[in-house]
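What follows is a set of notes on a single structure, which appears directly below.
In this view, the complex is presented without one of its protein chains, the others remaining in place.
Right, subunit A next:
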Amino acid sequence: MTTAAERKPSVGEFILRTRAVGPALALVVAVALFSLTTRTFLNADNLSLVVQQSLVVGTLALGQTLVILTNGIDLANASIAVLATLIMAKMALGGGSAPVALVFGIVVAVAIGAISGGVVTGLRLPPFIVTLGMFTIVTAAARIYASGQSYPVSDPLLGWLGNRQYLFGRIEVTYGMGLALAMFLVAWYALTKTAWGRHVYAVGNDPEAARLSGIHVRRTVLSVYVVAGLVYGVAAWQALGRVPNADPNAYQLGNLDSITAVVLGGTSLFGGRGSVLGTLVGALIVAVLRSGLTQAGIDSLYQDVATGILVIVAVAVDRFARGRQA
């Protein structure tokens, strides 16, 4: 539905049709509230931090959005990224070349994505079950590969995304922010301006109708899992930029955190409707809540309560919107 229409939409229509608008409003409200109620939230340093804090889950959520748009779900995404961080760190640590380690980690992530997609499309099994199995397998594989250790990363290339630059002399930006922004824009372009993107939405909306209109459904779904795997590989690189330590115990809730970001971003868990820009906003909302509630002096357990309420409300809104339109 966000696909390019027959005619050019007006600005007003564009805003209404872009699913990210509701979440963006929520984000603006949250930022405004925290800016008014705390003295430490609204400043360039903190806003930059909030973005940095949302990069890893945001990138995982980008891949998750693609899968969810096809009416799937990916429970294995964070485990794939964790395995990739371990591969990168361990290969580079063993005297290997860092570029090779980086590429190999990403290739493994793509390969696992391809396996998930292959099983989902080839055996026609529910994505929930397939990726639950992959989650279990990959988590165990990561622990076996790590032999229970964590691996500090000192290589400049593997930690490169954590490097900082100062815009206008004072706004802190990391390379990771730039990469994440680029990836979201490319994904947004691919989903809204290309035939592949239209196919992804069509397949998620109604696979039978998509097939009848000549779309190769299984190939489209498989391609989505492969692209998602690539995105998870990059998420691994982002993770090393943020915490230069590959730890098999890290991101245990990354799959659920990424689903949270997708849902808060207004993408429907039922497939076919949603936007990656919404997901970007969704990931930011989670980080804004965590930061803002800390600035307000609220302990982490209550922060989790607030996030949980927001997720349920967001899904309820999605249901409500669907129900009214039916």
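General remarks:
Please note the rule applied: contacts are C-beta pairs under 8 Å (C-beta built on N, C-alpha and C of every residue); 3 or more make two chains touch, one makes a residue touch a chain; residues count from 1.
Simple rule for what comes next: contacts and distances are computed from a predicted model.
Taking the options "OppF protein", "NADH-quinone oxidoreductase subunit C", "Fe-S cluster assembly ATP-binding protein" or "Sugar ABC transporter" in turn, only "Sugar ABC transporter" matches the UniProt protein name of the chain that is not displayed.
When the whole complex is considered, the residue among A:21, A:111 or A:217 that touches the unshown chain is A:21. The residue from A:90, A:199 or A:273 that touches the chain not shown here is A:273. Interface with the hidden chain, as seen from subunit A, comprises residues 1, 13, 16-17, 19, 21-23, 25-27, 29-30, 33-34, 37-38, 40-41, 45-46, 49, 52-53, 56, 143, 146-150, 152, 205, 239, 242-245, 247-253, 266, 273, 285, 287, 289-302, 304-307, 309-310, 313-314, 317-318, 320-322, 324-326.
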